[in-house]
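For this depiction, one protein chain was excluded, whereas all remaining protein chains were kept in their positions.
In order of appearance the chains are A, B and C, and numbering begins at 1 in each one.
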Amino acid sequence: MQLEELYQTIILEHYKEPHNFGEIKNPDIEERGYNESCGDDVKVFVKLINENKIDSINFIGKGCAISQASTSMLTDVLKGKSIEEAIDFIENFKSMMKGEKDFISENDFEELSAMKGVLQFPVRVKCATLAWNTLKNGLIKYQNKQ
Amino acid sequence: MQLEELYQTIILEHYKEPHNFGEIKNPDIEERGYNESCGDDVKVFVKLINENKIDSINFIGKGCAISQASTSMLTDVLKGKSIEEAIDFIENFKSMMKGEKDFISENDFEELSAMKGVLQFPVRVKCATLAWNTLKNGLIKYQNKQ
Amino acid sequence: MLNIEKIKSDFPILKRKVNGEKPLIYLDSAATTQKPLQVIDAISNYYKNSNANVHRGVYSIGHESTEMYENARKKVAKFINAKSENSIVFTRNATESINLIAKTYAKKFLKANDEILVSQMEHHSNLIPWQIIAEESGAKLKFIPLIENGILDLTQLEKLISQKTKIISLVHVSNTLGTINPIEKIISLAHSFNAKILIDASQSVPHMEIDVEKLDCDFLVFSGHKMLAPTGIGVLYGKENLLEELPPFLSGGEMISEVHLETANYRQTPWKFEAGTPNVSGTIALSTAIDYLLSLGMGNIHKHEIELTQYAIYELNKIPEIKIFGPTENRGNVVSFNFENIHPHDISTILDNDGICIRAGHNCTQPIIRWLNVSAVARVSFYIYNTKEDIDIFISSLKKVKKIFYAT
Partner (left out) sequence: MLNIEKIKSDFPILKRKVNGEKPLIYLDSAATTQKPLQVIDAISNYYKNSNANVHRGVYSIGHESTEMYENARKKVAKFINAKSENSIVFTRNATESINLIAKTYAKKFLKANDEILVSQMEHHSNLIPWQIIAEESGAKLKFIPLIENGILDLTQLEKLISQKTKIISLVHVSNTLGTINPIEKIISLAHSFNAKILIDASQSVPHMEIDVEKLDCDFLVFSGHKMLAPTGIGVLYGKENLLEELPPFLSGGEMISEVHLETANYRQTPWKFEAGTPNVSGTIALSTAIDYLLSLGMGNIHKHEIELTQYAIYELNKIPEIKIFGPTENRGNVVSFNFENIHPHDISTILDNDGICIRAGHNCTQPIIRWLNVSAVARVSFYIYNTKEDIDIFISSLKKVKKIFYAT
């Protein structure tokens, strides 16, 4: 059943109790993303160590189960990475969500592979990638400012 | 044959040698008519006797055989009529051209009944009535001014 | 009484299966309606038999297409009881109709410090054009607020309206709340202040009898695609003398009389407002759509929709986690709701898996969504081809949503 692949337990758990939800005071990076066709709205906050290593990511915003779960997973999985590593990771995830790359279900990607179900629902891919695109924008703006 | 009813000899004769073609100096009435969908353009001039009886009607303008012939006939047939009679006559002619009234082929209407053929070509009815509508506008404006 | 089985059989798309073997249950007619074969065939037949540019060719099919086009105008005029077909301007959609009035009326009449009045429940299409015109003209845009479950605050309206008010632009039936506004009352209020009033009838003309003569509104707009006709055809009704006073909107071929290099004269209303080759097939198909609606009877349609709406509300109310928005009575055939802790998108996706189309999001009414203090809503809307069985299937699919989300 497709639907069960979309609404896997792990996704619903992240949706109901998203990790790292809430603002960060004085973040190094703060970026808002908006999906105009549906109104999903997300803001991500990043604290860096040494202007490069991601110390923590938080988010606020409203959205569907897919977008909330995907954002919640993002905050877990990118923690500890350098800006460059994070951008790479985001690109990889986006390629997988476009169906251009197979899903890897090891290491960091293990939990994320729950997102594979979204591929069968093309209209929902935007929900899954909103926060990722938003964070990427924020990271690149930060790099350009340095 | 429909076409032969449209382009009757009498119509072609009026077209080739229209009666009362040319401007009148110091007319009592001067009115222009324009058919925006085809560009037909006519100007009628009227000289009155005693501010009411039509002494003469002339016209200038460019147009198809139907419009030129119809205008030429108009200048003949309305001569000598009072303004009220002329307006009545015009209304009668228009009703006939709309198919609302039968064509009468007696008295003044004898020659005009050649216009009956136009009824089978609905797009061309406008050509046949352009000068008549124009003259009516002119007559009514004159009446209102008095 | 409508014979829904017969009606359903006229709509080819309703025979379609989605997501495997699920029959299509279409509950998004407020966004756009499905089309009966009669309307689809009207388009095909036009192109197979009579296609030619209008108002141009002296030849037979050119005359034929022009007659069909102008007869459609007469049909529309009669449908909303306009005195003259010269009151009917064909546009692309309701949005363009509103823009036409905003851009020509404002150009001619609005000055700085004049006031424009709209409500807080407008569709974006009846809001943004006025925001832009207000900015360009220096006029002030004011808002009739919402109260209770989403009705207009008429007390506030009476305070807001004044001799400064030059135009009121108001939705008849809200596409999100379902509210039916008391437009008769507001139209005469507007006129008592010498203000003009435009009615956005996008959600009413398709569903009930509208009589512009009786209403006495100055302008009224709607879209063909929300009433069985194809996309790309909209209507602007205007009182003939008012339209005659307005400057042209777009310009070019068709709308002119005499043209010189430096200047041009314009044709009379309504052609003055129709620049370039119009959507001829769309217009003719709109005429067929009106025939179809009239053959059912607007009264019967309205009655059928009220029944469906009441049934849907009754059934939805049985699910305790569901909250319905909008007034409890005197409402159109639109029901917006939320499911506690479940985002409308997720509802829509799960329903879609069962072949059910519902709308999820802001419905092009972000100010209402903000007023409701939610991030989005789910919406169902009904039309002549819907049945109580459709609603039963919808409700049982909603229970599946609940199971998926509330189980873990």
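Just so we're on the same page, a contact is a pair of C-beta atoms (placed from the backbone, for glycine too) under 8 Å apart; a residue touches a chain by one contact, two chains touch by 3 or more.
Since we're looking at a predicted model, the values are computed, not measured.
S.K.: Touching the left-out chain: which of C:116, C:157 or C:280?
M.R.: C:280
S.K.: Per the definition of touch given earlier, which of C:242, C:256 or C:395 contacts the omitted chain?
M.R.: In the complete complex, the chain left out is touched by residue C:256.
S.K.: Since one chain isn't shown, list which residues of chain C touch it in the complete complex.
M.R.: Touching the chain left out of view, chain C contributes residues 12-13, 16, 18-19, 24, 28, 31-32, 34-35, 39-40, 43-44, 47-53, 56-62, 92-96, 98-99, 120, 123-129, 131-132, 141, 143, 223, 225, 230-234, 248, 250-256, 258-264, 275-282, 345, 348-349, 351-352, 356-361, 364, 366-367, 370.
S.K.: So which bits of chain A touch the chain we can't see?
M.R.: 34, 36-38, 122-124
S.K.: If the hidden chain were put back, which residues of chain B would touch it?
M.R.: Within chain B, the residues touching the omitted chain are 2-3, 6-7, 9, 12-13, 16, 37-41, 62-66, 68, 121, 123-124, 127.
Simple rule for what comes next: only the chains that are shown with their structure count from here on.
S.K.: Between chain B and chain C, what is the gap in Å from one C-alpha centre to the other?
M.R.: Once rounded, the distance between the two centres reads 47 Å.
S.K.: Could you work out how far the Cα centre of chain A sits from that of chain C, in whole Å?
M.R.: The separation of the two C-alpha centroids amounts to 38 Å.
S.K.: Taking the mean of the CA coordinates per chain, how far is chain A from chain B in Å?
M.R.: Computed value for the inter-centroid distance: 80 Å.
S.K.: I need the residues of chain C touching at least two other chains; which ones are they?
M.R.: As it turns out, chain C has no residue touching two or more other chains.
S.K.: For chain B, write out the residues touching at least two other chains, lowest number first.
M.R.: none
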